[in-house]
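As structure tokens, the structure follows; a few thoughts come after it.
Some chains omitted; the rest stay in position.
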Amino acid sequence: MDFRDILEKYKNGEIVLEEALSQLASLEIEEMGFASIDTSRQKRTGIPEVIYASGKTTEQVRLIVERMYEKGMDILATRVTEEMSEAVKTIVPEAVYNPLARTISFKHKEEICGNGYIAVISAGTSDLPVAEEAAVTARFLNNKVVAIYDVGVAGIHRLFHKWELIRNARVIIVVAGMEGALASVVGGLVDKPVIGVPTSIGYGASFQGLAALLSMLNSCASGVSVVNIDNGFGAACQASLINKL
Amino acid sequence: MDFRDILEKYKNGEIVLEEALSQLASLEIEEMGFASIDTSRQKRTGIPEVIYASGKTTEQVRLIVERMYEKGMDILATRVTEEMSEAVKTIVPEAVYNPLARTISFKHKEEICGNGYIAVISAGTSDLPVAEEAAVTARFLNNKVVAIYDVGVAGIHRLFHKWELIRNARVIIVVAGMEGALASVVGGLVDKPVIGVPTSIGYGASFQGLAALLSMLNSCASGVSVVNIDNGFGAACQASLINKL
Amino acid sequence: MDFRDILEKYKNGEIVLEEALSQLASLEIEEMGFASIDTSRQKRTGIPEVIYASGKTTEQVRLIVERMYEKGMDILATRVTEEMSEAVKTIVPEAVYNPLARTISFKHKEEICGNGYIAVISAGTSDLPVAEEAAVTARFLNNKVVAIYDVGVAGIHRLFHKWELIRNARVIIVVAGMEGALASVVGGLVDKPVIGVPTSIGYGASFQGLAALLSMLNSCASGVSVVNIDNGFGAACQASLINKL
């Protein structure tokens, strides 16, 4: 039931004004006291409610998963610990834990629905946890994903090795720490949107990813936008919205 | 005995000048060597002496509680560890430990004396430790508190779900990490003072709460002021002073 | 006409669904292409639409004032240049320009409606532009204001000179640059809410007010909240909301 339905019912006299106002307010929320699950997020924004486990207790994660599972929703939790993954599996035994990406996920049905594929490129092996978070999330959102790892600009020919795969993607996620130059180099060579994900990998003056973040924001290549440091999840969401256009 | 009393006694010859100066200086301090308990703070500022346990040893916390308890004062310690809470209970067995808020408290008498209630709103479940610190503190200061959790702007309709509760508060505390936009959105919709508490929750470029702090300080809504990152305690103190006007 | 009115009309068949949705959306906005004047802000938030002139052209300011004046609204523009004030006076000749505060204002009727008065305290003479912005704004919002200037902690006895005036205020705005310690000192002595306004005054490592901002956010006095650097306007809005409780 959505906004128009409520107004229609109200007009038809099926509900009174107070009821209408109340229904408008309670549209598709699952109340849990410490959490309010946004069950209409998928319909509204194209991306379902996902659990960001950082800062939550294992018990909170477990309870949210339980409620979402009861409501028939697909499950994706990011930044989970191994302990959290164990707790989730007591409820959804078939959930898949990816220790590198720090995710646990479960889908009722696998499907691919984007118009092409998303390329996830990482500059170094140390960037893999973030790249994997992006890949796992993009697949959870029903996109085809191609992963291309360890092709940073210190050996730029490695990038050309996978050139066809990159050019043919519909949208490209570039995951890089240190100076993050890979985003500019890729952005200067393709005619597809590039989403940069700076990572917190690097020596001291990377300042936990600030260097790569500023670098990508200042890209001289004009088709590059940026998400938060280490936020593979956010990049995949943005890429998924684009891939489904 | 206060400032005027001392001057009066001095005039009446009950005490000599040196005595008067000395009494002025020693007005209501409880000396402990490593600590000087400000026993007149409640009367002077409306907020009693509270123990900020961070950076103190368990033994120091225990000794301060012991002295305050002997003096008949109510007890609130924030940022306590479980070990500290155990130590406090050896002195005040009925003290209440709240592990989420990281507080331990004891009041000789519960009472409610503000002119309305304080709403404590959190953007996400991960912001709960700070929101709970605010709620515990506000209740300790004799305010009625209504807690409304996990209503951040990613699903803004969740906020409207609790709209009446929010509008009717006398003062509103908004606890939010990440981009902290909730403070602006609430501030733009109500005619009550809003106190923003940025939290240190978020991906890399939240820089331990700096993003939310700057966001709230730059709120385009004009009735918003801000306290320190993760400082639920300070927000509750300010809110309590307002609620008692 | 507000939300409930529109729903009521719709139910009575006076308007159709599309009309209802449209009316809901266009509730009290004054469209100007480059600006959308929020004519219901006063009713909704207790603070009317005010023009922040920084970044706007003189012509834009003039046009907005013209439209607001036609709609019978009171006028306050902050951060105006002298040129802007001249342009405004061609429309509202009786508008008052305060060059120190950089404001221009006009009210159809003066009135005082708060429950007490707002004290505006400045640490130094160099902080006056910000303090005056706060005072002008608070008066525009119908509050009684008492201004107490140049009483910073380098000569703390100056503060005590005006002590009764400070203690008796209902809410206190402290405007200070350099190290901003005045907010803590005042906050540690009164039982009223203190709103700190850091200013950009100071030697190099004030970093345009960052030092005072951090200082006030870290106030060891617990009843202090803070607004943006040099934001006298915002402090006055918050103080006005509190004063009218």
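Structural remarks
The letters A, B and C name the chains in turn, as written, and every chain counts its residues from 1.
Basically, contacts are C-beta pairs under 8 Å (C-beta built on N, C-alpha and C of every residue); 3 or more make two chains touch, one makes a residue touch a chain.
Because the structure is predicted, anything quoted here is derived from the model rather than measured.
Of the identical chains in this model, 3 are shown in place, and the full complex in the file is built from 8 copies.
Just so we're on the same page, only the chains that are shown with their structure count from here on.
Because contacts link each chain to all the remaining chains, their graph is best described as complete. Spacing of chain A relative to chain C, judged by their CA centroids, is 40 angstrom. Note: centroid distance chain A to chain B, computed from Cα atoms, is 36 Å.
Residues of chain B in contact with at least two other chains: none. Contacts from chain C toward chain A in the complex involve residues 4, 7-8, 10-11, 17, 20-21. The touching residues of chain C, counted against chain B in their complex, run 44-47, 50, 115, 170-171, 187-193, 195, 213, 217-219, 221-229, 233-235, 237-238, 241-242, 245.
The touching residues of chain B, counted against chain A in their complex, run 124-128, 149-151, 154-155, 157-158, 160-163, 177, 201-206.
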